[in-house]
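Missing here is one protein chain; the remaining ones are kept as they sit in the complex.
Which chain is which? They are A, B and C, in the order written, and residues in each are numbered from 1.
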Amino acid sequence: MKKVLITGFDPFGGQAVNPSWEAVRLLPDEIGNWQLIKRQLPTVFHKAAAKVLEEAAAQNPDAILCVGQAGGRKGITPEVVAINLREAGIPDNEGQQPVNVPVVEGGPAAYFSTLPVREMVKAMEAEGIPCGLSYSAGAFVCNEVLYTVLNRFEGTATRAGFVHVPFLPQQAGEKLPSLPLEDIVRGLTAAIRVL
Amino acid sequence: MKKVLITGFDPFGGQAVNPSWEAVRLLPDEIGNWQLIKRQLPTVFHKAAAKVLEEAAAQNPDAILCVGQAGGRKGITPEVVAINLREAGIPDNEGQQPVNVPVVEGGPAAYFSTLPVREMVKAMEAEGIPCGLSYSAGAFVCNEVLYTVLNRFEGTATRAGFVHVPFLPQQAGEKLPSLPLEDIVRGLTAAIRVL
Amino acid sequence: MKKVLITGFDPFGGQAVNPSWEAVRLLPDEIGNWQLIKRQLPTVFHKAAAKVLEEAAAQNPDAILCVGQAGGRKGITPEVVAINLREAGIPDNEGQQPVNVPVVEGGPAAYFSTLPVREMVKAMEAEGIPCGLSYSAGAFVCNEVLYTVLNRFEGTATRAGFVHVPFLPQQAGEKLPSLPLEDIVRGLTAAIRVL
Partner (left out) sequence: MKKVLITGFDPFGGQAVNPSWEAVRLLPDEIGNWQLIKRQLPTVFHKAAAKVLEEAAAQNPDAILCVGQAGGRKGITPEVVAINLREAGIPDNEGQQPVNVPVVEGGPAAYFSTLPVREMVKAMEAEGIPCGLSYSAGAFVCNEVLYTVLNRFEGTATRAGFVHVPFLPQQAGEKLPSLPLEDIVRGLTAAIRVL
């Protein structure tokens, strides 16, 4: 049995919940061949990335799948790429709001995800879940986590990636799209099965 | 046991499916105290409304709930009101595209739905389904059906209403929101339970 | 020369500006054959409607055009109809938040606008402005104002209507559409010209 370290974030931006953690905690402990190690990350620059690396060192997983909230998106979106940029439209949970700062000084401009993102999308489509590839994880804490993990595990057997999920209905108000929690759980389950 | 006549539409506007009928046909034959009589309507001015009236005459239902597709909406939306207007941005399935024509010559400007629309929204919210009241059923075939039915059953014990549902994921493309079919079925089930 | 009473609202819902008043105040005092009488309304149930009626009594205008903000809309939308319903998703500027209350007890379910809404849309389209008919003015203060005015002037020569305008760019954040103030002014100007 293989091991996947899967993470969700705590709430940020004035929200009461974060659908990424709500969904991750509802996942079963095993999906197909995969044993799930679930952890919550703080929505804080540096700390979130540090915690993933620490847990990865402790658990030695075969794969790392970080999940985050992307309010306003219409479906579940595996991220294709992480860029070497920290830039925040809102403060993180400790008030940090960097502008135009690299994640890793002197690092490459980007890393591509090493998870099978296109297969993950196909698996979710087959379940009737709104989903699609995303070519941008933004430049907030989510992107920093993905960049950091891909940077750390470059050239190793440990594969890593990120999936953004939409708001839950109670977060979305009348102007933004959302997805029921059950669908997010169902989508992540389908995606993990094909890791 | 009470009887509800529930309808969905056939596909229109170049779509291969209509989520309203896809969901209606998947509903069970009984929900709570309600026996469901399911019918498909053509997306055609005059004919859809005529068919509902005909089925209603044959079945003598306690309630009539028509369901239609509203591509671009983010959730399931019980309609509060129908207006006395036919006006089409696209042709119906027989090529009719009226502009600024009343549904019923000399009829009142509008009728309010006689279903408990606010309770229906609360019941769907309790299931975690994206939903909300809508104050406009548009001016296409859906609105005509609702206006016609409310006009016909005004002052009787037969209650009537309309619910719009979003696109399915396979219809939406990457730019529009959608909802999995399971959620539409689940939402309609919750709404029917409180009729 | 004919006289149009044109109104905009004060800011509400935590916004610093209301594009309806920002645009109305920038309009010239004359457009084509029309002399403009500009007034600001409070975003308060009862008071806004009372103020329009009062100004209309004082000014005896040929037409009344109320303008309001509809955050999240993509273009300028003349309203086709007002419904006999007060229902608020957020409190007005004095904390009122009615649910399912008629504007006029025993009044008709709706009134159609008596302004040439389709010509107004065509005039704005000819200017390249994003616009379209709207079949719902909602159930907040805007709809109450329109319903009240149409109710008051039913059967008279005074025509009345309502136009909703989108957020300004500084209000919209990154998730909602908006329109530059210049375009709103340009659109209203074109619409007034064809009243």
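Criterion: a residue touches a chain if its C-beta (ideal position, glycine included) is under 8 Å from a C-beta of that chain, and two chains touch if they have at least 3 such contacts.
Remember, predicted model here, so these are calculated numbers, not experimental data.
In the complete complex, the hidden chain is touched by one of C:Lys3, C:His46, C:Lys74 or C:Arg193, namely C:Lys74. Remark: the omitted chain is touched by one listed residue; of A:Val4, A:Leu27 or A:Val81 this is A:Val81.
Across C:Pro28, C:Gly107 or C:Pro169, the residue that sits in touch with the chain not pictured is C:Pro169. Checked against the full complex, the candidates C:Gly89, C:Pro102 or C:Pro130 give a single residue touching the omitted chain, namely C:Pro130.
On the side of subunit A, the interface with the absent chain consists of residues 80-81, 83, 85, 87, 99-100, 108-112, 118, 133-136, 138-139, 143, using the contact rule stated above.
Across the interface with the omitted chain, subunit B contributes residues 71-72, 89, 174-176. Annotation for subunit C: contacts to the undisplayed chain at residues 74-75, 125, 127-132, 168-170, 172, 174, 176-183.
The rule we apply is simple: only the chains that are shown with their structure count from here on.
Where the sister copies subunit A and subunit B meet, the same residue numbers recur on both sides for over half of the interface positions.
Put simply, the C-alpha centre of subunit B and that of subunit C have 29 angstrom between them.
Annotation: 38 Å between the Cα-based centres of subunit A and subunit B.
Residue positions of subunit C with contacts to 2 or more other chains are absent.
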